[in-house]
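One structure, pasted below without further comment.
Only one protein chain is missing; all other protein chains are in place.
Per-chain residue numbering starts at 1, and chain names A and B are given in the order in which the chains are listed.
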Amino acid sequence: MKLRGVKFVAALALGLAGCAGGVSDDEARARAEQIFRESFTHGNRQMAAKVETQDEVQALCSRYRNEPPKDVAEKIEREQAAGIRYPASGKFLGDWKQGEKIAQDGYGMRFTDPDTKRPNGGGCYNCHRIAPAEISYGTIGPSLYRFGALRGAGEATQRYAFGKIYDSQAYLACSHMPRFGHNNVLTEEQITHLVALLLDPDSPVNR
Amino acid sequence: MADPMRIRASMAGDKVEVRVLMSHEMETGLRKDAAGALVPPHFIQNVTVTHAGKTVLSAQWGTSISKNPFMHFRFKGGKPGEKVTISWVDNKGERRSDEAVISGG
Partner (left out) sequence: MSFHHLPAAVLVGVLAAALPCICVAQQDTQKEIERYRQLLAEGNPADLFEARGEELWKTPRGPKKASLEQCDLGLGAGVLKGAFAQLPRYFADTDRVQDLESRLVTCRVTLQGIDPAEATRNPFSAPGRPSDMEALASFVAGQSRGMKLAAPLRHEKELEAFRTGEQLFYRRAGPHDFACVSCHGESGKRIRLQELPKLTDPDDAQKIFTTWPAYRVSQGSVRTMQHRLYDCYWQMRHPQMDYTSEASIALEVFMAKYANGGEIQAPGLKR
């Protein structure tokens, strides 16, 4: 994070060097957008319409290759934080047993997932180590093993965990982690179950 | 008829070393298709390998053998230039037989 300014200047220099062919980044992007639109024409058109448009955060993070300059990053984090909808009840902790199921489940929103009654999964184990019994875990994200044991389960931590799952970019602009709440992948209730998986002292994550 | 088997037979010391790759769906009967219906079992039940009129290997397979099965084994008594014949029969009565010539190794 401290190097953001330096990286931005370096990236700008590289970007300019890359323009030697006479094609600006903007031109390349415009052409790529056109080609993208023409390359998903035979499949699910509703899904195509959704991915053809990027929201502001997606466009910025694409443009800066996930290393936005400091001011851009701060703006993203501020705006995403402002968009987090915390539970009206003030209750962040759900049921860790359901949280484990949600963390294991990768179902939802793929073009082979037609059942809109079945809730989406979080697919958390794809990227994270979580409960120790599960050895089939990914390493794209940090290990969450002992997450609660290390931080305690106080209200501030509960709020943080909820917010991070709801919208990871409120904390780290252009994070690789999907914005599960902001993008309506997971419901508020599902997120509370994941918070419990991470923070409940009885959760296998913390025992 | 299923695709031909891919067979390699060569000398390894005084034994013949055979590698055979068979093309077969090997459906267990437990899998469901996209519509939710059970796909009927369809798997190789018997494998026989013969050389010079004698059976050198005989196998009874079940549903735990995976799709496109591969088998690797050795037997005594074969010489370069001679033929090895591999045959299978599946639970539907379909069959396939292919042969290979033993190479020098």
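Heads up, the rule we're going with is that a contact is a pair of C-beta atoms (placed from the backbone, for glycine too) under 8 Å apart; a residue touches a chain by one contact, two chains touch by 3 or more.
These figures come from a predicted structure and were not determined experimentally.
Annotation: of A:Val57, A:Leu144 or A:Ile191, A:Val57 touches the absent chain (contact as defined above). Within the complete assembly, A:Pro178 is the residue of A:Pro87, A:Pro119 or A:Pro178 that touches the hidden chain. Residues 3-4, 6, 19, 21, 23, 25, 27, 33, 39, 66-68, 70-72 of subunit B touch the missing chain (whole complex, contact as defined above). One chain of the complex is left out; on subunit A, the residues touching it are 21, 23, 28-29, 31-33, 35-36, 38-45, 47-48, 50-52, 54, 57-58, 61-62, 65-66, 109-112, 125-127, 135-140, 176, 178-179, 183-185, 207.
Criterion: only the chains that are shown with their structure count from here on.
Subunit A and subunit B have CA centres that are 49 Å apart.
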